[in-house]
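As structure tokens, the structure follows; a few thoughts come after it.
As you look at this complex, bear in mind that one protein chain is not there, while each of the others sits in place.
Presenting chain A:
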Amino acid sequence: MTTVVNVSGVGKTYASGHCALRSVDLDIQRGEIFALLGPNGAGKTTLISIICGIVNASAGTVSVGDLDIVNDFRKVRGQIGLVPQELSTDGFESVWSTVKFSRGLFGKAPNPAYLEQILRQLSLWDKRHARIMELSGGMKRRVMIAKALSHEPDVLFLDEPTAGVDVELRRDMWEMVRGLRERGVTIILTTHYIEEAEEMADRIGVISKGEIILVEEKHALMDKLGQKQLRLQLQQPLTALPVDLGDLPLTLADEGRELIFHFDTQSEHTGIAEVLRRLDQHGIDYKDLQSRQRSLEEIFVSLASDSRAVKNTAANEGVAV
């Protein structure tokens, strides 16, 4: 795979003094779906805005397809489509005219057949003459996507594309994104819906407080960091764990009706057999058991807190990280 977006040492400090990005390095591969995860205020939107030319970087360089975003802005921006987080549309315009405007703005000759195809794919064709202000939030989100796709971009940025949309539309969008990827479009997605990244991404980057703290292939990340849980539904609720079981990583849940055991999928011995044997020795019966992979959300929370812990330790010890 070749690198299509290269971010090198990019920093951003706003006029207010707020430092949104700290020397970010990131490579996006051509044709992949890259999910950028992070809590609110982590710097996701600032990073996307810099790449797309909406915000000026305070430091560093960005190239798209080996072209610098400042010196070769015309060629670079023609390759990029952006669906911003906010539903920013001109409510008085019709769907058709706003999509047509976007295509022209990005330097493409009129192509009504292509625009019709996009609007049909997004179930907007019947609404093409409707004013945008008359549309529902979900439909407006589709219009934003249609505008971003109107000039046939090679790289598409989706900044929290499914924020506030219903489950059905979210599934539709995921399908559409996969379809775009099959056509060779590189997709960079920011989200704080872990489910979304888990469902769609090839690789995942985690950003926290303006720094990329991890970039990893999704399945590798899950394998590397993914812990599993064994959940046992008990026959009789427990008020507390027997003292003899205190050496096992067990926790009680659901008011004592459920026992949860965490184990590492990578280790040679998971410890499941020992847990079950010792529960049997203590006469603790269970009626059901199931194992479950740790979700990306749990991994993300763990990563963010680990990152904070490392920084706090370093700060206390006077070490630069």
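Everything below uses one rule, namely that a contact is a pair of C-beta atoms (placed from the backbone, for glycine too) under 8 Å apart; a residue touches a chain by one contact, two chains touch by 3 or more; residues count from 1.
Simple rule for what comes next: contacts and distances are computed from a predicted model.
Participant: Select, from "Transport permease protein", "Multicomponent K+:H+ antiporter subunit A", "Rhamnogalacturonan lyase domain-containing protein" or "RsbT antagonist protein RsbS", the UniProt-recorded name of the complex's unshown chain.
Facilitator: Protein name of the absent chain (UniProt record): "Transport permease protein".
Participant: Check the options A:G78, A:P242, A:G256 or A:G271 and report the residue that touches the missing chain.
Facilitator: Looking across A:G78, A:P242, A:G256 or A:G271, the contact with the absent chain belongs to A:G78.
Participant: Using the touch definition up top, pick the residue from A:T2, A:N40, A:S88 or A:T239 that touches the left-out chain.
Facilitator: Answering carefully, the residue with contact to the hidden chain is A:S88.
Participant: Per the definition of touch given earlier, which of A:G53, A:P242 or A:G256 contacts the omitted chain?
Facilitator: A:G53
Participant: In the full complex, which bits of chain A touch the chain not displayed? Write them out.
Facilitator: Looking at chain A, the ones touching the missing chain are residues 14-15, 52-56, 73-78, 80, 82, 84, 86, 88-93, 97, 100-109, 147.
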